[in-house]
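A quick write-up on the structure given underneath.
Here the complex is missing one protein chain, while the rest keep their positions.
Read from first to last, the chains carry the letters A, B and C; within each, the first residue is number 1.
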């Protein structure tokens, strides 16, 4: 028969809700069988709503539920390490929400926990699993846009739903930890997870909210082959949730819009009910998303995770990826302080160790290096040429292309 | 345990492929266990590719597979009736692709077959199940756009993949039967399936291809409450597959774009592999769709169908709906000939029998009927008023809104 | 020196305002020197605002201003004939707003007035002069989309600003006369002004407002070469002003959006001032237009008109075009009553008298007619073929394209 899984869900916040909606969605054969919350009320209500037979307010009890074989960690950041330790000790497969840790050091301990016990471990970075992203990654692998030169990932909204996100100690940071972890892993996927991130430059500031953590941040990540990643995060964006990725390659361009412009446009003078996560208004022009859990990647993410468990292979996103993301975030915070580029410090690098610089536009013409070719309005072809010896740059019009 | 289903799939063309991709997709617990094709080669190849244990070139054998409890009809239009008869006699649940029949008479016989035997019957009109459409229908039910006045559904591409579509006899028509059946049912869902379609006006012509059937068609459908449906279909559209719906209500507007502008934009100088169903080019700006089977509604459609079977309820789309669609198409073809509005002839009408005309903008102001109110650039409010006795229309500027 | 013009502006409503903004805009060398309004207050205020030296409440006095050489008619529809007569008698160049008349008969009298006196006469159909439309027409002339099969023009908003529009007698109709005249002339330009409009089918209804005229209408126009025009007009659209054109050709497609999606998107929680003509809201996502008078075609329209006067040539839009539009509108109203296709009655037809039907996809392959060719995901080429003798349709896979 088709293999299926019984799950312990840790956490009943927004992310626990999205995960359970996905796991119980469509014709899925997997089911949450125990749920944990720090609050008895929330645990009970959640179990009832989602038809889950057992609930706990005791973390160890939930993890050690004898029926379940998979533990999903959907807890605040400062509880990830404890939860993973319990699940690893129980020998269960572990799926942990993003970010893996609050710091690279914490993430490394979490990684070591699962690797030393040998349990399956998947990193729940949903946004690299959106159907658009998966298809875009495939197109890039097929060569559709040539070598990737630059990837921008932007995730901004008006701020998270739960109190703990806003607390620097529990969360480990602000918008960069919360949203930047998505962007960084998206960028790594587009540029190539095998390409080492070398150094970062980051700006962070608290522009709008009365909090200690940053509510806005921008970062650049330089990779070993010369490619550049660029992330933009904000908790003060107005107009909904802006999730966009842009990728520039030597042969093409990809633009993905995951939320505000996906082909669903509605003008209303009021009354349409719940529109979408973090929509900033209820009347006027709205831009809902069809199936949120699919568009945000949750569906394909859990499919990959469970198929990986069943097949005894690694999932697309591992705890090691989570560790790399934390290491980049650490470098970002250092850079925001030092105001200069900071190296990405990785105790372990499992990707390629020698990569070529991106191969650009290398063509010769009549003994010159070709700088550019362009078709003019009158049909002639204009060439910009560089003399290989003198370096002088000239232009020439030729009849045929 | 979670209920699951074993399926006989009739047909291995594009639609059988999409259906099977969906049924075996993500973490689904349902599986195709026997496949039928008229060609042994295609049957074998399909079974192998999709890990289906048994195949047939004999329709009755496939339908009567002892393990399967559901028969999915994905055959050319002229074979629907025969397939449904066999499946109804076998007492199995039947899911039939669109259109139900080639004519209303054929559809009515098919409807009678399943109703007389009492088997479960679902009409596989996927495009009313797209996540965007489902959410839009919910918003309309919530009152987000007031009363629906007009719904436009447009489905155009460069023509179908298989030979039988182009044959008037096997298909029962051209672009209107092939694509209009989608549009008509989308329109019915937006305007309200309870509202009777009264009459239609239709233009059809063969503008581009050397065929007997129409390759272009436009139709208007007037409903009992005054609302208007408008469909546009074409087999000669250039630029990909244009699937758009627009809905105008007294309080709002909805625009859905299912294919060419869904937030995925890619420029390529070549090499990205298979882009999307019916894309018209392989280089330049392309507009792929993330997860086609989800965006086209197949996922939610089969979920509804199997949940309906499990719960002993009707699915969202029934064979009766398929019959109504065929009756509207019949009226369209009559109108295209007669060049006048033609009544929609329904032997059985199961919706509302007395509906009010759409309630428009009915407000009074200072003893007049209010025709329009508008805020002017200088902040004053301009009222267009109608004298209730004389009918005279005047305008008035007032200070406050 | 550069030739310039002195203008009498008849009318101070929204259209007079837009015209004067354009005429006095940028570095224009033409100027309005006298303005007429039925109301002394409005005439004075308008003259002061736009630095116009003279104003009148007497139509003849305004037309006969000794300094002006051009009369612009921006009056309600029922006053066009009188104004044109006065201007023609004065021997001045006449530019008349749309529609030319309330009926084809009235338009014909207006046409005869200017042709018998020989004065210059331009029809101010601004929407065929939008920069996008002009460039699209040029692309079509260059063959970019092959033969035009279908043109859709849609103009909908929440209803006009002034009282007289809502009065059937003064306006001569409702949304079809007000907005359909734009759509019809846009369609004619895309399909070819030389191609005779043969017959129309039209639906019209009063769905929302307490008025005698239609507030919604849809029409189909069949042209002599088989091409189809489709217009959609409404005074009950919510969400702003929807001005879109779509054109389908044998080799391509054109989509124009003149207002709601032109690359300017703004989310505001309030306070941004006047947004755009007929915007339906002041907060949330708004879609303003950059330079309205340019985007709506006024700038290029007046440039063409004055250049035509200076060069002694016809403008792009003539009173004859206005007459054809009125003849099509007349047929629309007849069709809305008769519920069947109605012929377009033209006393005079100045276009082509013998046109070929659109040439479609006419290719042969191996003794068959080629119905369709399509590249499959596996790289093979699939051909749909028609046997020239039997008419049988088959498919064939070939290796090379």
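In this section, a residue touches a chain if its C-beta (ideal position, glycine included) is under 8 Å from a C-beta of that chain, and two chains touch if they have at least 3 such contacts.
Note that the structure is a prediction, hence the values are computed from the model and not measured.
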Problem set entry | Interface partners of the hidden chain - shown chains only, full complex considered | A, B, C
Exercise. Given the contact definition stated above, which residue among A:39, A:142, A:380 or A:394 touches the chain not shown here?
Worked result: A:394
Seminar exercise, completed: Considering the complete complex, of A:6, A:85 or A:238, the missing chain is touched by A:238
Seminar exercise, completed: In the whole complex, of A:159, A:288 or A:315, the residue touching the missing chain would be A:159
Seminar exercise, completed: The listed residue (A:119, A:248 or A:266) that touches the chain absent from the view is A:248
Exercise. Which of these, A:28, A:216 or A:299, touches the one chain of the complex that we don't see?
Worked result: A:216
For this session: Name every residue on subunit C in touch with the hidden partner chain.
Result: 2, 4, 26-31, 130-132, 134-136, 138-139, 142-146, 251-258, 261-273, 288, 290-291, 294-295, 299-300, 302-303, 306
Exercise. Where does subunit B touch the missing chain, residue by residue?
Worked result: 238-240, 267, 269, 280-281, 283-287
Seminar exercise, completed: Absent-chain interface residues of subunit A come out as 145, 149-150, 152, 156, 158-159, 161-164, 166-167, 201, 203, 205, 207-212, 216, 218, 220, 222, 226, 228, 230, 232, 234, 236-239, 242, 248-253, 274, 282, 338-341, 358, 360-362, 369, 371-372, 374-375, 377, 382, 384, 386, 391-395
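To be clear about the criterion, only the chains that are shown with their structure count from here on.
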Exercise. Any idea what the CA-fit rotation angle from subunit B to subunit C is, to the nearest 5 degrees?
Worked result: 180
Exercise. Rounded to the nearest whole Å, what is the centre-to-centre distance of subunit A and subunit B, using the mean of the C-alpha atoms as each centre?
Worked result: 35
Exercise. For subunit B and subunit C, what's the span in angstrom between their mean Cα positions?
Worked result: 33
Exercise. From the C-alpha centre of subunit A to that of subunit C, how far is it in Å?
Worked result: 48
Problem set entry | Two or more partner chains touched - positions in subunit A | 267, 269
